[in-house]
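Of the protein chains in this complex, all but one are displayed in their positions.
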Amino acid sequence: MLERFVSLAVAGSGGAGVVTTGNLLLDAAARVGWYAYMTRSAGPQIRGGEAAAMIRLGSAPADAHDDHYDLLVAADWESAGRFAAELPLGATSIVLGDPRAGERPPFLVDAPARMLDLPMTALADEIPGGRANMVALGAIAELIGLPDEPLLAAIRHAIGAKGEAAVEASVASLRAGRSAVPDIPDFPRLEPRPAAPGMRWNISGNEATGLGALRGGVRFVAAYPITPATEVLEWMAHGLPRVGGALVQAEDELASINQIVGASYGGVPSLTATSGPGLALMTESLGLAVAAEVPVVVVNVMRGGPSTGIPTKSEQADLNIACYGLHGDAPHLVLAPHSVADCLMTTQWAVHLAESLQTAAIVLTDQATGQARAVIERPAELAFIGQRVVPESVAGYERYALTVNGVSPMAIPGMAGGEYTADGLEHSPSGTPSSQAADHQAQLDKRLRKIAGYNYGEHWAEIDGDADPDVALLTWGSCTGPCREAMARLRAQGWRVRLVAPRLIAPALPGPMAEALAGAPRLLVVEQSHGAQFLRYLRAHYDLPGEVRSLHQPGPLPVRPGTIVARVTNWS
Amino acid sequence: MLERFVSLAVAGSGGAGVVTTGNLLLDAAARVGWYAYMTRSAGPQIRGGEAAAMIRLGSAPADAHDDHYDLLVAADWESAGRFAAELPLGATSIVLGDPRAGERPPFLVDAPARMLDLPMTALADEIPGGRANMVALGAIAELIGLPDEPLLAAIRHAIGAKGEAAVEASVASLRAGRSAVPDIPDFPRLEPRPAAPGMRWNISGNEATGLGALRGGVRFVAAYPITPATEVLEWMAHGLPRVGGALVQAEDELASINQIVGASYGGVPSLTATSGPGLALMTESLGLAVAAEVPVVVVNVMRGGPSTGIPTKSEQADLNIACYGLHGDAPHLVLAPHSVADCLMTTQWAVHLAESLQTAAIVLTDQATGQARAVIERPAELAFIGQRVVPESVAGYERYALTVNGVSPMAIPGMAGGEYTADGLEHSPSGTPSSQAADHQAQLDKRLRKIAGYNYGEHWAEIDGDADPDVALLTWGSCTGPCREAMARLRAQGWRVRLVAPRLIAPALPGPMAEALAGAPRLLVVEQSHGAQFLRYLRAHYDLPGEVRSLHQPGPLPVRPGTIVARVTNWS
Amino acid sequence: MEHLQAMRGLAPKDFKSDTKPVWCPGCGHFSVLAAITKALAELSLPREQVAVVSGIGCSSRIPAYTSVYGFHGVHGRALPTATGLKLARPDMTVLVTGGDGDGFSIGGNHFLHACRRNVDMTYIVMDNQVYGMTKGQASPTTDAEWDGSKLTPDGPCIEPFPPLKIALAAGANFIARGSSSDPNDLARLIVDGVRHPGFSVIQVLSPCVTFRPEQKEWKKKVRTACVDYTDDPARAARRLMTDDGFNFGKVLFKGTRPAFVPECSDVPCAIPELESGFAV
Partner (left out) sequence: MEHLQAMRGLAPKDFKSDTKPVWCPGCGHFSVLAAITKALAELSLPREQVAVVSGIGCSSRIPAYTSVYGFHGVHGRALPTATGLKLARPDMTVLVTGGDGDGFSIGGNHFLHACRRNVDMTYIVMDNQVYGMTKGQASPTTDAEWDGSKLTPDGPCIEPFPPLKIALAAGANFIARGSSSDPNDLARLIVDGVRHPGFSVIQVLSPCVTFRPEQKEWKKKVRTACVDYTDDPARAARRLMTDDGFNFGKVLFKGTRPAFVPECSDVPCAIPELESGFAV
């Protein structure tokens, strides 16, 4: 493999500037044509508690962390210790600690890593306005081969407004860090690459989701804040009014889902974003959207459950409620992006599908992807713009007409002659309430038909790897990145591997799935849930070929590529 | 088979006394030692619209309607016509119509039935205070062999308070009906049987549910009215205060579920009852009950869905939301009674299990069973009384201690030294919020273990029929009655058949299920849903043996025994 | 009046659909429907520019009985649905219809926040102090002693909820009471409400003849309010304090708070302009 990666983590207390360090690294990395993936972790304190930034830089895009970190920079031991489980170290890992921080802490005593001193605070103290985190940044830059110029540009971009003195103090701190770090010949270094300006984006999953919605045509959002979905909304609150749309903060999730149903009934593509507890409050009205055939999109950024669970950390355990949480027979769409960049494409596609099929679409992302920040290739334009079938003529118009493909033309308020009443009560084709078995059957058939019979094309899944595999990895969402990496490692060991990650979770597409899995004698289903929700969903809806095994692990720790590799190589 | 049954339907407009006729028949039937099963249907009008009573009387209990009605009594044709799809007639069926009602209506023109005149209104007009529905009742009684005496007792019980004149007018009407009906030699007649007083109960499914809850120990109910669950609550509002409990009408379902969570946290077994839309509003807080380990029981009386759907009619389409509707990994209990009488046993067991396992239990009944009224054998006492494990000592008490069976002793407010905070946030064994992966894993394991590892004994399913079957019928809830009848018919034709109807839907019990289905080369899964929800649930959680076929049909028409027989005999 | 309307355009009957109401004979909601169609005719609105939005209940069935755009949503959520519609489609005239259960019990939070948010729409609540649709349970406006429900056989034992007082406290800017016994008068109030910029609340006494037959007497008890509206909340509050609930036909309070309109650029930019923020 020609691509190179380096993994590093920075941990410290609230004031230590950990996140600033991470952001500067990402910005600088983008400027030298690298790619990056960064997640963050924080303690339970609302503000001022400990924080860690976990960063992977590479010559190619990465959608997952490695099994361990090449470098851990600890501003103090206590803060770093809080994240011990999240910061696995390997035999070649380097830990840079401030000698002022005292004794090596218990969690590092048995760690295989190499411990080195970096007098961050002492060096910073020597510089007027100097900062320890900038010293650390300099040390990191030196180790990984990041030149001065992009770092300076990043610093200027971030704090230029504070004046030249602040910039200079930072630069001096950087340089002090560079000189203080010993030469470690075997440390992984990356080569700068020529990068055309603007061809790299620095974007978070939640921002990409918001942008995808806008690109898909969403012009109305109503929502109630909830971690970790709020950034989707914050970005849209900034973006929507600029493109002629609006965002409303609602009194609760019951209001937000019904506001978007009302707005969409009015012809305006609409969306809300929430997380597990909020989604639970929305399912009644999602059923209304399905029955009354009003397109809506709900982005659910998953966090640890059940109940309030672990609000700031990631898990993939809302698959059940997303697929099955509506009462009655209520077929709808469930989609899941598999990376930060894919949040854009999948959300845009979700809007397109919801509008085309006049139904509810749930987009499942998670805290790991939503709050991750990545340096990615500038995304291409996509042709998915929400489009509703409207009546060509209103003569004898019937809102819920029994069409062949199940999609009934939808009159938009303001359209003379199209007046009808949208209804969550079962109805006849005209929309008049009906409790007749025949009407019920006809409308149930129609609502299923339009979704099950639609041609979703190639986008339904990411499929990659070998044609005649020894094993197929079947996964979804943020486990796709680790699976992709596991696949690469397995192939490097001589295995033939296929990766299948459906972007469209519901409806199930038995034909394409059978084709995607054809010839795989072994199938490993990989997911981040305690209850193996994805495996059970697959069993319910697909005939899975070959020997099926499950790797399911709850949050908040990510599923690591090495764990997947081990499960495949120790098949049982 | 020695048991005999007769099926009859009475239809008329709002004022025609259709339901009174049905109720009197049931009461009288009980008095001669018969069993009965009655469902009702009404038009969309809130009051005063058309109504139909569908009744099956027999020498043995019946939990389902037959394929067609032996007798249809129509007070007028228009009303009867509204129920055409619900009132199938066979070649030997009799239709009694009032000659004053005019022409035989379209839906009967092609019907195979025999049409007879019964001048109900004319005969009633001749009697001072006479009533056409009593004339009809007399005619029915004459046809099916129901003697005068129990009918008189039933009438006296129902309207005795109105005075002797009213009773006499009814009796005279009855007699007029008896004499007006022609002799139909091949009409199915039942023999009166000696019946000890009090050994037959006349009870509805919803009442049985309420009684089961009381027997299980429920002493607090909070609820919001919704069709068709309201009668559960009405009966409890009457019963609970008498046994020292209380029922509170809440402002909405969010309030009712949280009120019962609060009451149960206080140590009092608590329940609410609702239907689909209400259940959807409760799932967030059901997740809280699971995570905080507070026992609660939610009875969900299913109606046609999705959304508001068909609120007055039956369907089995809330299985998905009941099993999967909670966000995060939230294992809980789902139970389903399979008959009117079983509502008592299953609800009582649900309370027992919820209390023993400190979790949420959802009891799924449906409109058909809940609003059906049946004459049944007096139910036995059962030993299931809600019982919580409380701490034996409070020294070093930890609310969420990691016990072997997963059940942690629960301190009840008022218990000194047991003070703890119940929490929907993930927590350590002591209950302190924790976002550590290890705590999350331990508590997820514990909450799963207590439910998956419990010994549910024999009650988990109704299992009946042949040891070495040609085919097994796997069904649930109100489809059990039709399946049981289909089994009887198939066995009469020489088939070897087994019936398996789990009362415990979640958790799945792979061992007992494998045993129950062992040896069946063919498996027919029978359910009343459009999306084959039960089949998919089974596929997800069980390895189903043999050739699996699905008979899934949405509501509101019941699944008829003949349809099941036909599916088995025309296997494909 | 009808003649004049006919000259201008549509007559009240043109705003009625062909769907037969499921209501009990004598139900007050019939008159409310008549008042709404009269008001729409009076306002000379084109059918396609009007939407009637509701939740669930007997009263919430109204949309299907009109010939304008209608939305029959879920129980308690009429106001947010209507809010979304109006904010996304400010050109539409939005009426919201419902009952005391839908609006003040399960929908109470949205009622509070609609009064506060002040989106330009007209909310007509048919108050019959009972849940008609579910066959007669106590609602938030039911008397504490009413023992007609099997769910609360000794009465709800809770003081009734004063909807107009709450509306005033929550910041509603147009508060009125009508009665189904006088649909012409009610039509006038609705016209006034629709013309008022912002959120208008009209409580309508509309008897449930089936589950509250004693409400048939209401037509004897109601009286036309003798004073016209005030724009002083303190005075309105005093009036509501002494109100017995049977004064109708007049607007009680009208304020001047501007209607809520979300921020939105008049000259929308193209999406790539927004995207430039992500480029490094």
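Order of writing sets the labels: A, B and C. Residues in every chain begin at 1.
Note that in this section contacts are C-beta pairs under 8 Å (C-beta built on N, C-alpha and C of every residue); 3 or more make two chains touch, one makes a residue touch a chain.
Since this is a predicted model, take the numbers as computed values, not measurements.
Under the touch definition stated at the start, the shown chains contacted by the missing one in the entire complex are A, B, C.
Residue A:Leu233 is the one among A:Ala51, A:Val181 or A:Leu233 that touches the chain not shown. Here the missing chain is touched by one residue of B:Gly130, B:Gly370, B:Gly424 or B:Pro502, and it is B:Gly424.
Here the missing chain is touched by one residue of A:Asp117, A:Asp148, A:Glu168 or A:Asp252, and it is A:Asp252. Listed for chain C, the residues touching the missing chain in the whole complex are 105-109, 112-113, 116-118, 140, 154, 157-159, 161-162, 165-166, 168-171, 233-234, 237-238, 241, 257, 260, 262-263.
Residues of chain A in touch with the missing chain: 44-49, 223-227, 230, 233-234, 237-238, 247, 249, 251-253, 277, 307-308.
Residues touching the missing chain, restricted to chain B, are 27, 30-31, 197-203, 207, 211, 214-215, 219-220, 222, 239-248, 250-252, 254-256, 258-268, 270, 284-285, 288, 292, 375, 378, 411, 413-425, 431-433 (touch as defined at the top).
Here, only the chains that are shown with their structure count from here on.
Spacing of chain A relative to chain B, judged by their CA centroids, is 44 angstrom. Separating the centre of chain B from that of chain C, both taken as means of CA atoms, is a distance of 38 Å. Residue positions 284, 287-288, 292, 423-425, 433 of chain A each touch two or more of the other chains.
The set of chain C residues touching two or more other chains comprises 72, 74, 76.
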